[in-house]
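Can you keep this structure in mind? I'll have questions shortly.
Here the complex is missing a single protein chain, while all its other protein chains stay put.
Our next item is chain A:
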Amino acid sequence: MSASWPQGAPRTVLRRWKRNLLTVVAVSLGAGSVVALLAITQSSAARLVERLSSAEGSVVIAGLPGDAWDVPETVLLSNLGSRDVQSAGTLVLPDTSGAGADITLVTGGDAVRGGLVVATNEGLETRQATLEAGRPFPVVGVQNRDARYAMIGTRLARQLGFTLASGPRALMVNGTQVTVSAIVHDGPTGTALSTSVILTPAAAERLELLPPNRIVQVRTQPASTADAAKAIPRLLYPKAPEEVSVQFPSRPEELRRELLGDSNDLLSIVASIMVGVTAFSIVTTMQIAVSERRREIGIARALGMSRARVGSEFLLEAAFLGLIGSGVGWILGVLLAALVTRLYGWELVVPPMTAFVPVGGLLVGAAAGTWPAVSASRLDPGELLRS
């Protein structure tokens, strides 16, 4: 209690700045972390929504029964011609087929385990995969059941040392030779193709690697994804639409809400921990202050200061510590968020609710100061002065 009793808690805190500095730093770090996390989350979510919104379409994934492999691609997709559908084609990824294959060069060498993708040219186009070298599957490769055509992902090709520039344009897949038409770079949404060998449905059947279900990916206009998804089973497989399963992504706004909801749950937990640490720091500091200033408290009490007044002084000091710490923390948090968003090229979004962080710090400080304040007010002046 210092000087400052006559002048107020802020001056007391400032006069004892060496003692209080670490507490202010701890509170600042706690508050700053929360502010920075909130701002960075909001900024990245804004960027994500921007990217989702700018995407050319949204992909609906339709799972067809195994019988559907008998239907030619052109027939299968013939009913999908509408302005809502941008592209569509068969594409079964390793994560859905669960398949893999041992790949070796025809000239020998160690086998490399790669993912197994079964796709058509249309499916690859729908995924927005690009050819690093070579050509799409020839029409004969799709229609002729004796043809064994494949493509290979860029990363797997590098791993094997395979190129189309020299040497045989063929690979061994599970010991069977296939003709490689292209080296494929995966689309913007994944990397699965890069580490896989991509077989036509005919080649997969020939190698007895045909997945049990046929997956057709349909890229639609974002605004009509949900409506298109409802119609797709009937359009793709009119024979038994009820056997077709459909998955499609949330709308960008819904996705944003979901993402922010998830991150806010996480942030709430982090913020709770930060508040706990901050409060503990203030309690510790104020309890030390009470111990150090026992004689001062004794003098004040001997001179007639009431318990309530002694307690309120410590309460105000704790609240002021919380206010200063969280105020500084808010500034640090915004600066950190600005730095991170600048590094990633995102637009900085500082949630307006973070403006209440200093007020929250003040309240947490006051709450944390209650116990030390009460203990200070209960000290016996006679005993303190005698000691």
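Everything below uses one rule, namely that contacts are C-beta pairs under 8 Å (C-beta built on N, C-alpha and C of every residue); 3 or more make two chains touch, one makes a residue touch a chain; residues count from 1.
Following the convention adopted for this analysis, contacts and distances are computed from a predicted model.
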Not-shown chain resolves in UniProt (candidates "3-isopropylmalate dehydratase large subunit", "ABC transporter ATP-binding protein", "Probable chemoreceptor glutamine deamidase CheD" or "Menaquinol:cytochrome c reductase iron-sulfur subunit") to "ABC transporter ATP-binding protein"
Only one of A:Arg16, A:Arg148, A:Arg206 or A:Arg219 touches the unshown chain, namely A:Arg16
Among A:Ile299, A:Leu332, A:Leu348 or A:Ala367, the residue in touch with the chain that has been omitted:
A:Ile299
I need the residue numbers on chain A that touch the omitted chain, in ascending order.
1-6, 15-16, 295-296, 298-307, 309, 381-382, 385-386
